[in-house]
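Only one protein chain is missing from this complex, and each of the others stays in its spot.
Presenting subunit A:
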Amino acid sequence: MKTGKRYLAAAAAACLVAVVQSPAIAQDGQVLMVTSTFPMTSPNPHAESNAQMYSVWCQTYGCLGRYNYATKQYEGILVDEWEIVDPNTWRFHLREDLKRQDGGPGPTTEDVLHSYERVLNDPASVQKNIFSAVETIRAVDDHTFEIVTKKPLASLLSYIFDRFIITSKELAEANENPDETAAIGWGPYKLKSYALDQEIVLEKNADFPGIGENAPDVAVFRQIREPEQRVTALMNGEVQIARLIPPQLVQRLEGNPAIDLVDSESIEQMFLALNPKFEPWNDVRVRQAAAHAINKDLIIDRFLMGLATRMDGPLGEQQICYRGPLDYIVNYDPERSRELLAEAGYADGGPSITFYTASGRYISDRQISEIVTQMLGEVGFEVDLQVPEYANLTAAMRAGDLPMYYMGRGLFLDPSEPLSQYLETGVTDRIGYDNPALDALLQKERQTLDPEERCKVVREAAELISEEVPMFFMWAHKLVHGVQKGISWQASADGEIWLSDVTMQTD
């Protein structure tokens, strides 16, 4: 009995110690803990294709450059100059002031060609898509290379600039498994460690030209996928930047004196696809009627708590080629919606439609779709809302089997590629829209290399889409991030953290 009591006392003491143990992490001043929501599945820089991993590899190995959302310009990282030689040829010049992180030589065209080969032929690569329009890459000299496209492609930079990760040919040849034993590049940060599905640790490359003294010495990207945990981890001091806080959790952080809320616009556009391959969406009047029935402002104000920016067509302030609002804007007008339905032969009610949406893939996707269903019902649509599992939804969407769906398209910086992907005849089956006039405009914008001239064509295409409504653009969600006081970071529309832009207050 006495022994039993001693055990009990020991157990209680252990519990007490555990309870009083603070979960806050012992951090030296310059360690930045950041949440990450994307899978961390391989140290191979070509084995994932999502914005967060591109950003990590771009900062470590290095990529051609990145888009600066503040100045709305492309900025070089491994290249310092680029030019269009002829409609099919772009020439890039590699920086000569860089050293590899292990003291080796700076990036050369050999490394570029090696990386190009790797993207195309590494069995683990899922990045071949970035070179879909590229015929070849060829060396001009040690620091100059040319990218030759299959056809003129004005938006080439949006495909490759921050997605073409350059790795060292020399290290690849000298190491059996370079991604694990010689993950060394030229970027402003070095890869310190990579734990699958847990965390990626980066360390400042002090030799990188111009890197700030107050940029974090070490950055830890810790995978926390549940939003509740991200918010809690921030409030507890387990992390210093919690990214992608959904609108319903923003309130928990508001008024917290230790935390700043930082928001930015987004380049992921949310839209309704109205597939003309299916009735009644083959009638433009029905598509317009659906668009007039949806009160986007109300949803943004009341449901999304203002944390979204209304889109009127595919061009918003974050898109390249945005030059002010479009002329043709579909406003909320239920009366006009009913008139259009009557003209289309649905004066007595209907049409019946099936509407597909995801649940939990995008911010409040299911709830938003339920609101849209109600709004459509108000003007006469009989809506059957279906919520399949996301993998099934996306497979059916790619196969062109969905008549109507609510979805998002990320990486909508340059509208050229997404518009072609969804709306150009014969490119994909996602929306069975077939309009020779739009096809001609999309082809023309790709071939127009003068930026201003090109943007006029893009705008013309956007006007046509806005009027024809095969896609009804709803909004871009605002990206909200929680940042501990003492950390200065301007969030950009891609939501990624460029560590050299972060400054940490030194105590």
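FYI, a residue touches a chain if its C-beta (ideal position, glycine included) is under 8 Å from a C-beta of that chain, and two chains touch if they have at least 3 such contacts; residues count from 1.
Everything that follows uses one rule, which is that contacts and distances are computed from a predicted model.
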The complex lacks one chain in this depiction; which UniProt name from "Histidine phosphatase family protein", "Electron transfer flavoprotein subunit alpha", "Glutamate synthase domain-containing protein 2" or "Peptide/nickel transport system permease protein" does that chain carry? "Peptide/nickel transport system permease protein"
Candidate in contact with the missing chain, chosen from A:A174, A:A206, A:A258 or A:A395: A:A395
Filtering A:E238, A:E424 or A:E468 for touch with the omitted chain leaves A:E238
Please pick, from A:D97, A:D197 or A:E254, the residue that touches the omitted chain in the full complex. A:D197
Of the candidates A:Q30, A:N88, A:T144 or A:Q229, the residue in contact with the absent chain is A:Q229
Note that subunit A touches the chain not displayed via residues 14, 17-19, 21-23, 25-27, 31, 33, 39, 41-42, 44, 47, 49-50, 123-124, 126-129, 132, 195-199, 201, 220, 222-226, 228-229, 231-233, 235-236, 238, 389-392, 394-396, 398-399, 409-411, 417-418, 421, 428
